[in-house]
Every structure is written in structure tokens, then in C-alpha cells.
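See structure below.
Only one protein chain is missing; all other protein chains are in place.
Labels A and B are assigned to the chains in the order they are written; within every chain, residues are numbered from 1.
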Amino acid sequence: MKRVFWNVLLLISLSLSLVGCGQPTPAVQPEETSPPVAEATEEPTVNTIRLGGFFPLTGGTAKVGIENRQGLQMAIDEINAAGGIKSLGGAKIEMVWADSQGKPEVGISEVERLVQQENVVAILGGYESSVSTPATQAAERLKTPFIVAASIADEITERGFKYTFRVASKADFYARDQVLFLKSLKDLIGLDVKRVALLHEDTDYGESTAVGQKKYLEQEGMELTIEVKYPSSAADLTTEIAKVKATNPDAVLVVTYLNDAILLAQGRLAGGMKDTPFVDAAGGSLYAEFTQALGDSAEGWLSIVEFSKYAPKTKAVNDKYFDAYSVDFSGNSALNYQVGMVIWDALERAGSIDRDAVRDAIAQTRLTGDKVILPMEELFFDETGQNPQSGLYIGQVQNGELIPVWPPAGAVASLQPFGK
Amino acid sequence: MVFSPDVILQGLISGILIGGIFALLSVGLTLIWGVMRIINFAHGEFFMVAMYIVYFLVEKGGWDPYLTLIVSVPLIFLFGVLVYRSTIQPILADPAMNQIMLTLGLSIVLSAGAQVLFSADPLFVVTKYNRLVFNIGPAVVRIPQLIAFVGSGLTAVLLYLFLQKTDAGRAIRAASQDRTAATLMGIDVERTFLLAFGLGSACLGVAASLMISFYYVSPTVGAFFGQITFIIVVLGGMGNFIGALVGGQIIGLTEALGAAILPGSLSRVLTFTIFILVLLFKPQGLLSRTRK
Partner (left out) sequence: MKLHTYLFPLIVLFLLILLPFVAGEYVLHLFILVLLWAYLATSWNILGGYAGQHSLGHGVFLGIGAYTSTLLFIHLGISPWLGMWIGGALASLAALFIGYLCFRYGLKGPYFALVTIALAEAFVFLTSNMASIGGARGLEVTWIGHRPDMMQFDGKMGYYFIILTILVIGVLITLWLHNRRPGYQWVAVRENEDAAEALGVDTLRTKIEATVLSAFMTAIGGTFYAQYFTYIGPRTVFGEIVSVQILIFAIVGGLGTVWGPTVGALLLIPVAELARANLSGSVGGAHLVIYGMVMVLVMLFMPKGIVGLAKDVLSKLNRRFTKKNIYKEAL
């Protein structure tokens, strides 16, 4: 009796193992050896290039993850509509989506799956730095190119990796531009900013930006009056704001997610700080919900902005995105669209789906003109894989929208009072 | 460490206000715990469910947030009863750990389920009450929070009167003191438990209607408040009604004053430390006369 039972269990576990041992899906047949031309003369059955899309599609950051994916999807649709990758015989791109759930260990699992099981040529995306950091390391060990779209932690491109590239700015650049903006207030409106307070949420996002902020404040000779951290799930931030106010800063730099951004925007008005500029680092204030929930209370709020539909060359592509998804591009979706453009160009130049060839092609990217929708002259990667020309705007909420007011070259409107 | 009087005043006020709300959330849990000796790990998630109900009433139905009380309270009461009947009643006699595991599983189902249904977005409601404030000196008092504080107090008083003055209430108290004796006295303990569980959950409905004016709803809302309510209930003593109220204030003040004085987000560590100390040295709660 016992024997039978155990043997049945044995059978079950064996079959479970077999389920897992599915054949990994091949990329394009055959790999590495045939020249591109030969593939065009193959069967009319779909010839596809598999790319991995890596985002938090569920979990706490799912909303942004999905938004990121949409940006990338639009770029891929454009590529396929234009006839695919010409140098590979018009091969179309097939996206394999991976859900990191916003967790590092899940992200690593997914990278494994994308490379080993799904055989993708390259991985695109990444949102949370805490997930992208180990995920890119996993990709590096598997010698698979990973173009990071939106993660900003500095270390991602500071590890000497060969296969990691990043289109987004580093956290450092966000901090740099926040401080440069504060410095420029003297010329813009005659406000000499000497004392600055930092107020940010306590996960790695807030912390890595704060590191940069402190560095640049010191560089510019501005005094850090206080650094206040709070748990991002806080129900109420009036005390934190009072703490900041007590030190009498000329300006406050913040790093937020959505709900704390709302609490801060409300709280600073109630707390009597309406005339103090609050500058976010492209955090929660970039969401439509921010201005919706706050109405007039959001007026005058400032933030780093990665993308603006008001910039001359971006109107067309923004309209297209709006038609497809009924919202404007956000910094995140724009960054991912940009990544799509990068991989398009790289694949065309590589003419191969060999991961190393693609990697080299990405490294040699020099994009200009229509294909660059972010504020920079030319998109290229330095030897660390970072896009060094990445530039940012500072936007201010005016009439319910974030309008670029800095740098002067990209400003669309002038600076309004910091709060109503 | 910062010791500015303005900030401390703000901390004091915020602490008292939020403490009242914490108290309301905890009163339900202590009732359930005291009567049935069940630690409902899904208590926070019940609150989350209530918040979603209220959110949709206000956002889609255009209801005034405070009017939703009419609906939220009975609905959550029913929800609590349903859950109790289907999952908790069967295991009342089982070891405590099984009950804990079950309610833990329940909390996961509820929060993950909410995520599947409504996505993880934090949802805000824009009401005319959101931005009303007034000042006490340099400190800010947000009117929705004040209303919530008052509402919590009222609910607590009502609940207290119910427990003291009505037959059903007395039955609940009897059952919590001595289950067997209560049965011998002719009390339908089954029904009493049901009522207690329903009432404990209904408090969350009240809290949700009060809080939607200044807090957001998301699938993870339950986790945070759930933890806090456990701490408060232990602090005040399991089953101790007044204890929950006092405990709520203590924790509210700890969080707010901690945020006012300590650097970083260490106020949370302070809360946990107090919790652990109480568990070690007076697990019956600060307010109980020693009776282990």
C-alpha cells in the first residue's frame, strides 16, 4: 500500500519536472551562421527577432510599468509597420514581456527566463533601480545586452559592465539639474538661494538622489539646512514639513512617489510654505493624478521633467502616442520609446541577431534628428554605457500642467509664483 | 535630533488626531480578539476593502464622503460576518497558530485580489473637505482629520454604550470573560461571536468613510494599518476597549513626535521598540491589572 502511494508521488514529481523542462524557444533559425540575405529567401512564415521587455507589470509600481511598456510598444509597432529590420530581410520584432513585480529576486528570475528560455537577443526596459541593478548584472553574466530605459541609480553604469547601456539620466544628473536650476533663480527672478532643505522618501530612489543633491549643493556653496526622510507609506506629512520650515530654507528639494507628493503639495500650503519653491526630482508630481487631486493647490510646484510635448520636435510623436493611449507621453514612456529607437538603429547596423554583434552596434550608437525625442543634441553611449548628454527640464505646474521653465533654451513659459 | 517648539507642537497635534483614527481602527480588533481570542491578521485588509467601497461610492457615485457611512458600515458588517462564517468559525477550536495562518492567508488573498481587480495605483478622492485647514499658532490642523477624530470618538462612545447597556452588548462581554459560563447562562455564544466579529469589522467601515477625505486607497493600505492596530491592541490589552483608545493615542503620538524629533524614518523603529518592550514586560497590556 505504502509502496504504491510513494510510487504515485514519484510519478507526480517526475511529471512536474518534465513540465519545467520545456524546450526553450529558438530566436531566429538558424542562429549565428547564415548571412542575412539567405533568411529573406526562406519560407514566408514569420521571421522574428525576439526582444525582452522588462517592467514591473504587477505590484506597487505596475501603473508606471505598464506606461513604460506602452512607450516601448509604440516604438516596436513603428518598426514593424515600417517593414521590420531591413538588414535582416525585413524581420519583424517580437516582444517577450517579463514582469519583475518590482522585486529584485523576481527580476533576476525573469532575466534568466528571457535569456535561457525565451532566447531574446537583448533586454529593454527596467524601472526601479533596486530591480535594474541586479537584473543588469544577471544580463551581464549571461552576456546579453540590456538597455536601461528609466532607472536612475548611478551605479548601474558604474560597474564596468560591457552589456549594460542606459538612456536615462543618472540620479546624479537629476540632482545636478535641480541645483543648477536653484542657482539660476538668481538670474530668473532675483532670488538668491543660499539655504536648501532636502525632503525625501526613504527608499533607494530617495536616497540615491539625495547623495547627488548633497554633492552639488556643496559644490555650489549652498547650505544644507536639514535632510528629512519619511516612509513613503506615511499617512500624514505635516510634521515633516514643519521640521523643514523650522530651518527656514530658501528652497526645498524633494524626491517623491505619488501619494507623498500629494501630501507634500497640500501640506506645504497649509504649513505656510507657499512662497518657498519645492522642486521634485520627476517623482510623484509627474502623474496626472497629482494635478487632478490637488487642483489649484498644485499651482507653482516645480519638478524635473524628462520629456515635454511642447518641445518643437516632439509634438508629432506625442500626438501619435495620445491617439493610441489617450494620455500624453510621460518621461517614462518617452524614455522607453527612445530605447525602441535605439534598438532599431542598432539592429539595422548590426545586421545580425548575435548578442555580441548587437552589443557592439549599440555601443556605437550615434542618433540625431527625428529619432531623438528627448532634450539632447545627440544620443550616444560613453565607455560606461551611459548616455552622457542626457538633459532634463524643470517644469512648473501652471494651469494644471507641468510647463518647462528651464533651461532657458528649452523654456516654454516664464516662472510663476511658487504657490497660490 | 530636532527640538523646535513649532515642530513639536505640530507633532503633538498631528499625533492626537491620527491617534484617534488609529484608536477607531483598533477598537474593532480588540473586540474580536477579546471575545473570540482570534487574532485577525486580515483586519487591515478588511479596512482596505471598506476604503475601496467608499472610494467607488464617492468617485463614481458622487456621494458625499460622510454620507457613505450609511452604506459602508452595514456592508463591512456583512462582509465580516460572511468571512467569519465561511473561514473562521470552522477553526475556532483549532490551535491559535492555525488561526493565525488562516487569517494571514486571507490577508494575502484580499490584498493580492485587490491588486488584480483594481491595480496597484493609489487612488485619491477629491472632495471639498480635502483642503480645509485652520491654524493653532504655527501648527496646522487639517479639518478632515479633525472630523475623523471626532467621528472616531463618537463611534467609540456609541460602541461603549452598546457594550454596557444593551443585552447583546452584555452578552458579548460575558462571552469574552468566560465562554463556558456564558453558555451556561443561556447565551447563544455562536451568535454572539458572529455579532462581535461583525461589529469589529463595522468599525472599519466608519473609519473608511472618515478617512477617504484625506487618505488614499491602494491594495497595500491594509498592511500598514494592520500592523499599527496590532501594536495598539497589544499595548492596550487584548479585549480592553479603553486600552485600545489610549493605545491609539500613544502610538499616534509616538509616530508623530518621533517624526518631529528623530532623524530619518526612525519613528517607526521607535514604535516597534515600544511594542516589543510591552510584549516582553507586560503582554497583557499597559492598562490591565496583572492577570496572565
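As a working rule, a contact is a pair of C-beta atoms (placed from the backbone, for glycine too) under 8 Å apart; a residue touches a chain by one contact, two chains touch by 3 or more.
Just so it is clear, the model here is predicted, and its values are computed rather than measured.
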item: Touch with the omitted chain, as defined above, among B:Leu78, B:Met101, B:Leu194 or B:Leu287; value: B:Met101
item: Contact with the hidden chain (one of B:Asn135, B:Thr166 or B:Thr273); value: B:Thr273
item: Which residue of B:Val125, B:Ala202, B:Ile231 or B:Val246 touches the chain not shown here; value: B:Ile231
item: Among A:Ile49, A:Leu72, A:Ile85 or A:Val106, residue touching the chain not depicted; value: A:Val106
item: Interface residues of chain A (partner: the chain not displayed); value: 1-3, 5-6, 9-10, 13-14, 16-17, 19-21, 24, 57-59, 62, 97-99, 101, 103-106, 108-109, 112-113, 116-117, 129-130, 133-134, 137-138, 140-141, 153, 155, 159, 202-204, 206-208, 229, 231
item: Missing-partner contacts on chain B, residue numbers; value: 39, 87, 90-91, 94-102, 104-110, 112-113, 115-116, 119, 227, 230-231, 234, 264-266, 268-269, 272-273, 275-276, 279-281, 283, 292
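Definition applied: only the chains that are shown with their structure count from here on.
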item: CA centroid of chain A to CA centroid of chain B, Å; value: 37
item: Parts of chain B lying in touch with chain A, wherever the complex brings them together; value: 2, 4, 6-7, 10-11, 14, 18, 115, 119-122, 124, 126, 130-131, 133, 138-140, 142, 145, 214-216, 218, 220, 224, 256, 259-260, 263-265, 268
item: Parts of chain A lying in touch with chain B, wherever the complex brings them together; value: 58-63, 202, 226-231, 233, 235-236, 238-240, 242-243, 245-246, 258-259, 262, 266-267, 269-272, 289, 292-293, 295, 297
